[in-house]
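Data first, discussion second: the structure below is written as structure tokens.
What you see is the complex with one protein chain gone and the rest in place.
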Amino acid sequence: MTGLARQLEALLFLSPEPLPLVALCELTEEAPGAVQRALEELGERHGPDSGLEVVEVAGGFALRTRADLAEICDRLRERPPEDRITPAGLETLAVVAYLEPISRPQISRLRGVAADSTVASLVERGLLEEAGRPAEGGAMRYRTTPLFQERFDLRGPGDLPPLERFELSGPEAERVRRRLVEAGHLPADAGGDDG
Amino acid sequence: MTGLARQLEALLFLSPEPLPLVALCELTEEAPGAVQRALEELGERHGPDSGLEVVEVAGGFALRTRADLAEICDRLRERPPEDRITPAGLETLAVVAYLEPISRPQISRLRGVAADSTVASLVERGLLEEAGRPAEGGAMRYRTTPLFQERFDLRGPGDLPPLERFELSGPEAERVRRRLVEAGHLPADAGGDDG
Partner (left out) sequence: MAAPDALQQPMELDLFEGPFDLLLTLVLREEVDLLELPLLEVVRGALGEQARERWDAETAGELIVLLAAMAELKARLLLGEPIDEEPDPDALEARERLAARLIAYAPFPRAAAWLAERARDSAGPRYRRVPLEGAAPPPAPREPPEALVAAMRALLVAPPAPSLAHLTNRVSVPEAIGRLQAALARASSVSFDALTAGAGRLEEAVTLIATLELARRGEVTLAQAEPFGDIAIVGRRP
């Protein structure tokens, strides 16, 4: 392969859209004639024997998969997405599910880890959503979504398995405990080492 | 090219992420041995003479442009400004890569410096991720990500030179010990192997 054909192969490989001849000439700083000859060379390289082809389409040139491979390409598209929930994501979802609505700083405080990027990614994936700011002002609060409930096989918001232990102490922990009890996730007598 | 190699070429071309061997076997409904042979065939087709290469990276196989074409590729698609990793970041990545999963206090203890902001920034940049807490509770642990493996061209987690390669040599370690422990106590030629 000539150096120019190699360059064109890399460019067509990377570009999400067809690249017009003018663009290819500008990028490679070569004359149209030379580029066209190199495109022909590239077309021969990607012949019927290979999995890809060089085509002129929509006013430009593109590298794409060959038509007879459509079925296998569809299998890739239909593959379930790698949508695993990370431990950080799971922990954040649990905190929001049990204590919603809850703000990002509150989540971070409880987890002892910054929660910003985790919350953002869960919102993007549709598992969390914004639930407004408190009337008295303050940080945006979050709650779980119907998609979250579906994913975890829950009948609705608040349909969560009960918690049984609570060992944290301090004023902040007491607020968390009261909220869990009020929502019915924790028996009223759980935890509290004042026995 | 065999039919299987053609299919693999199409799949690696389309997939936005490296595809693990298992995924390739599932998609093509072929045995690992056959897929591996076809990958080799594909690798030979995309030799140094071409613009692309087949690589094993970040737990899977990928098709990518060859290193020497970086300049022309970046003319097409402006590369985001290089987010330089600081020396502290690199050292933290090295610690996590070899000892994962590892918690922030453990990293700090090993390095003798606060790792708080460094870890947060590496998580933010997608090079580290949370790996859950130990079953008995405690600090969140971290591990490296596929993006880390891609950035450092590693085939998967643990694709690193053995740590022993970086350890101090026997005489070096002895020098450290002697200078710290025996300094001021023994003449330079005393001690050592008088057993």
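Note that the chains take the letters A and B in the order they are written out, and that residue 1 is the start of every chain.
We take it that a residue touches a chain if its C-beta (ideal position, glycine included) is under 8 Å from a C-beta of that chain, and two chains touch if they have at least 3 such contacts.
None of these values were measured; they are calculated from a predicted model.
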Task: Residue of B:5, B:23, B:39 or B:63 in touch with the missing chain, whole complex considered - done: B:63
- [ ] Determine which one of A:61, A:98 or A:142 touches the chain that has been left out.
- [x] A:98
Open item on the list: Touching the hidden chain in the complete assembly: which of A:6, A:111 or A:141 does that?
Closed with: A:111
Task: Where the unshown chain meets chain B, residue by residue - done: 13-17, 53, 55, 62-70, 73-74, 77, 85, 87-88, 90-91, 93-95, 97-98, 105, 108-117, 133, 137-139, 150-154, 160-161, 163-164, 166-168, 172-173, 175-177, 179-181, 183-187
Task: On chain A, residues whose C-beta touches the chain left out of the figure - done: 10, 13-14, 16, 74, 76-81, 83, 85, 87, 90-91, 93-95, 97-98, 110-111, 150-154, 160-161, 163, 165-169, 176, 191
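FYI, only the chains that are shown with their structure count from here on.
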Task: Distance between chain centroids, defined by C-alpha means - chain A, chain B (Å) - done: 22
Task: Parts of chain B lying in touch with chain A, wherever the complex brings them together - done: 1, 5-11, 13-15, 17, 23, 27-28, 45, 49-52, 63, 65-66, 69, 72-73, 75-77, 120, 123-124, 129-133, 139-140
